[in-house]
Structures are given as C-alpha cells and as structure tokens.
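Please read the structure below before turning to the comments.
A single protein chain has been omitted; all remaining protein chains appear in their positions.
Now for chain A:
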Amino acid sequence: MSASENMSIDPEEKCSEILQKLPGRHKQCRVLIDFFSTPSQIPASIFIHGNSATGKTLTVKTVLDGLKIKYVHLSCVEFDTPGLLAAKIASNLNGEYLQLSSSHNCSSLMELVENLQMASKIKNDPFVIVLDRAERLREMPSTVIPALLKLREISNMNVCVILISDLLWDRFYHGKMRFCKPLVNLFFPQYTKTECLEIIRSRKPEGVDDAFYCSYTSILLRVLYRFCRDLNELLYMANQHFVLVKKLSNDQRTIFLTLQPHLKAATQNVHLRQGIQQIQNVDQKAPNSSLISAVTAMELPYYAKFLLMAAFLASFNSPKHDRRLFAKHHGMQRKKAATSRKTVKRSSLIVGPKPFNFERLTAIFHSIADTPYLITTNLCAQLATLVNLHLITKVGFSGLNNPKFKCAVGLDFIKAVGRTVDFNVQSYIMEDF
C-alpha cells in the first residue's frame, strides 16, 4: 500500500530518479516501471534475456527498490533444487508477511504455494520473485518452470516471477510446457559505444579531473571497442590502464602515445585478465611464439614428452599403419588391388583424435623413445600424471582391464614438444585414416 501511495504522490519524480541511475537502459526501465507502478497491472511472469553485462539484474533491482516493492532475489546457481528454492522464497515471504516462527520450514514448491495462499489472506501486496541465471532451472524437474510461471494462478496471490537469463525463451521450451509461456518477454541489447562511455565515466575514480578522464576513456574505447564490447571487460581495462596515464597532463596526444603499446598488446589479450606487466612481456615476442614458450614453460620430463608424442601418434594414425611406421623391418608395402574401392581421403588431423588402448601406446612409445627398460611403474605413474593434467584424456568406463585413452593436445603443441627432443612428429603422421 505504501508503494502505491508513494507513486501517487509523485510518480514522475520517482521515475526520473530511477532512470538517472541506469544510463542506457531507459527503454527497458520504462517498460518495467509501467508494469510495477500500479499493483493490479503487474504481470504474473516476466522473462528477461540479453548478454552478460547488459544490466539486467541491476535494472530490475533498481526499479523494484525505487518503487519500494517487496521482492526476493536469488540465483539458481546457489539454490539449485526446488526444495532449496522454495525454502529461500518462503523464508523471505515469512519475514515480510506472515511472521511465522522459524521452525515452520518449507521444503517443496507445494508448501511454498500453501505459504503464498496464507500470505494472500493476510494482505495482498504485490510480491516479486527474481530468479537470476534462470537457465539452471532447466536442470531441475520439468515441472518447476511451469509451476513458477503459473504461481499466481495456483496461489491466488499477487505474485510476479521474473526470470533472468542469457538465453532465449526458445531454449527453455520443452514438450511439457505447452500453453505455458511468460507473459512478458523483455530483451536487453548490448550497450552502444556512447552508453559504454557514459557508464565508464560514471565510475570515475575519486579525485581525478573530469575532462582528463573523459579524454582518456574516449581514447581507450576508440581502440578497444572494435575488439570487445563487453562492459565489464572495458571497465577492467579502463581501471588497469589508468595507472599508466595517471600523472600525465590532459593532452590527447601524450595520453595516446603512452597508451599505444599497451593497448596494442591488450587487443590480443582481452578477456584473459592478465596484468599489464605480462602484456608487456608478450608484446616483445612474435604472436606464434607464445605456444612454444608455453611448451618450454611446462617442462615435461624426457619420457613424458615421448609418451605424449606416442599418444598423439596413436590417436591420429590408424592402427593399420603402425607396422609400417614403427616396426624395424616392415618390408615393402603391398600394392592394393585395382578393384578396391577408393576411400575418400580425409586428413586425420581434421577428423580428430581416435581412442587407443594402453598396449598400443606402450608399443609406439618403445619404438620412438628407444628406452632400455620395459614399461615400468614410473612410466605408468607418468601416464597417470598426463591424464591428470588433461594432456591425455581417458575415454569411457573400460575399467582396469583395458583402459582407453585419447590425446588432447594439438599438432602445433606436439610439434613444439618434438622440437625440444629432436623428434620430427610430423613425419610419422599418415594423412588418411
């Protein structure tokens, strides 16, 4: 009641106050305000979607706070079973409406509905349930989404469910949800460049000259916006690079010249969240060398390298070539009969790794590594280590008897590994599988 009174006093002022807090989201904001300003018009369910960092949750929360509507916000990642979800909503509801003793707990959606029915008898204020990361609801039993969408119908209370997700509604749809659709579908588009600028400028660190920050951000965005439109990332970049120009005077040219090398490196490292110091290091090398430096940084033991290469050859070569490739005296290759069906030649490297068994791996390992010892426990432990590090993956549940593996690293990586021990991997790869 108090909310509606406030609205009746000065709705326009409230509205502009909310809008001011949300630059770039005026349209979506207006829609929400229109819905929530009169309690009787609140829809039973709203579905909000849009990419990450487009202000979905922020907008909803600001509007509901601004209009003083009671709501509960929870993330489906944390409350990932219907029971937990219901318990959390009910405990919030109890605090607001029922003032029941805490011992009265609620452990299923059915009990939640009962609670809502009780609450509706006491007072009929609107109550909003905001579910963040709603795509996780799909992992719950298939009745949960329909139940939430029809919560008002079932409980007879003025309740509204807002689902927020990165995905489209189509992705939520399945057979049991016929005739069940959120009433309102609201899309949050990506921020435009000017909106990004406005938001970044609004988060200006304290004690910095306005005009200076303005020119700094416009230079930053001019370079980076082509590569990255994610607001979070841009904010992070703005924070990271501001240290470099902090002490400069407000001259566009000097700012640009100082930033240039860092921004150049940053265009290759957006989203990786590395500090600036490391960006400088990478900058000095050629872009291709990063992989090789990764290989040398990893420093595998000698036999582990051969084990990895053997795994690579085993998963990208067909077993029929093994004799020819690895046996010492393999003899001449028999000519195929002219009538044999022509096989379509596909590069095995494009098809992807095939599983191989342990015996084959050890056989190839011994032929390429030339070890004096047979397979030892140390070597088996090394294989386990490689599996643990996800360089080789174990396939299926074949158990102890005959485990199967797949190599999980790419050609470039294995070539770099081979180079460190003078072994040309590529000459052992047969092109057709």
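Quick notes on this one:
Just so it is clear, contacts are C-beta pairs under 8 Å (C-beta built on N, C-alpha and C of every residue); 3 or more make two chains touch, one makes a residue touch a chain; residues count from 1.
Keep this in mind: contacts and distances are computed from a predicted model.
Entry comment: the absent subunit's protein name, as recorded by UniProt, is "Origin recognition complex subunit 3", drawn from "Small ribosomal subunit protein uS5m", "NEDD8-activating enzyme E1 regulatory subunit", "GPI-c transferase complex" or "Origin recognition complex subunit 3".
Touch with the chain that is not drawn comes from one residue among A:Met118, A:Leu235 or A:Leu248, which is A:Leu235. One of A:Arg178, A:Arg273 or A:Lys328 touches the chain omitted from the figure, and that residue is A:Arg273.
When the full complex is taken into account, the listed residue touching the unshown chain is A:Tyr303, out of A:Phe172, A:Tyr303 or A:Phe405. The set of chain A residues touching the chain not shown comprises 52-53, 75, 77-79, 84, 88, 133, 166, 230, 232-233, 235-236, 239, 271-275, 278, 294, 297-304, 373-382, 385, 388-391, 401.
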